[in-house]
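Just below is one structure, and these are the notes that go with it.
Our next item is chain A:
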Amino acid sequence: MAKLVGSIKVDIQKCKGCDLCVVACPLDVITLSKDANTKGYNFAHMVNPDACTGCSACAEVCPEACITVYRVRV
Partner candidate 1 sequence: MKKDSEEIMLMKGNEAIAHAAIRCGCDGYFGYPITPQSEVMETLMELEPWNTTGMVVLQAESEVASINMVYGAAGCGKKAMTSSSSPGVSLMQEGISYMAGAELPGVIVNVMRGGPGLGTIQPSQADYFQAVKGGGHGDYKMPTLAPASVQEMADLTVLAFDLAFKYRTPTMLLADGIIGQMMEKVVLPPYQSRLTEDEIRVKCPWATLGKPHGKKPNYITSLELLSEDMENLNKRLQARYRILEKEEVRFEEIACEDADYVFVAFGISARVCQKAVEIARSEGIKAGLLRPITLYPFPVEKIKELSNRVKGFISVELSAGQMVEDVRLAVNGKVPVEFYGRMGGVVPSPNEAFNALKDKLIQ
Partner candidate 2 sequence: MTEEIIIAGFGGQGVLSMGKILAYSGLVQGKEVSWIPSYGPEQRGGTANVTVILSDERISSPVLNTYDTAITLNQPSLDRFENLVKPGGTLIFDGNGLSKMPSRKDINIYQINATEYSIAHNVTKAMNMIILGGLLKVKPIIEVDNVLLGLKKTLPERHHHLLPMNEQAIKAGMELIQVFTV
Partner candidate 3 sequence: MKVTDIVNPANLVYKKNSVLNDLPMHYCPGCSHGVVHKLLGDIIEELDIQEQTIGVAPVGCAVFAYKYLDIDWQQAAHGRAPALATAIKRLLPDRYVFTYQGDGDLAAIGSAETLHACNRGENIVIIYINNGIYGMTGGQMAPTTLLGMKSTTSPKGRMYERDGNPLDMPKLLAGLDGVCYVTRQAVHTVGAVKKCRRAIKKAFEYSALNRGTSIVEVVSTCNSGWKLTPDGANKWMVENMFSQYPLGDIKDTIQTEKK
């Protein structure tokens, strides 16, 4: 059975750290960084990239449209 491998790219300067992507991710791939962007927001990033399937749930719910999603079938 083919496996889907995904990854996301967060525009960290646009991210406001609202946490909605973290909640939306079914596989706990994302968390908020301890680092802050120039506006002081703890931006989202992948904490568990290997688990990402590129399902795009995080991007769909992102109010800032700052998540881009990639996916490969392997």
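Methods note: a residue touches a chain if its C-beta (ideal position, glycine included) is under 8 Å from a C-beta of that chain, and two chains touch if they have at least 3 such contacts; residues count from 1.
How these were chosen: all candidates are chains of the complex that A comes from, given by their letters.
Note that the structure is a prediction, hence the values are computed from the model and not measured.
Q: For chain A, which of the options 1, 2 or 3 is its touching partner in this complex?
A: Among 1, 2 or 3, only candidate 3 touches chain A here.
Q: Within their complex, state which residues of chain A touch candidate 3.
A: 5-7, 9, 13-14, 16-20, 23-24, 41, 46, 49, 54, 56-57, 59-72, 74
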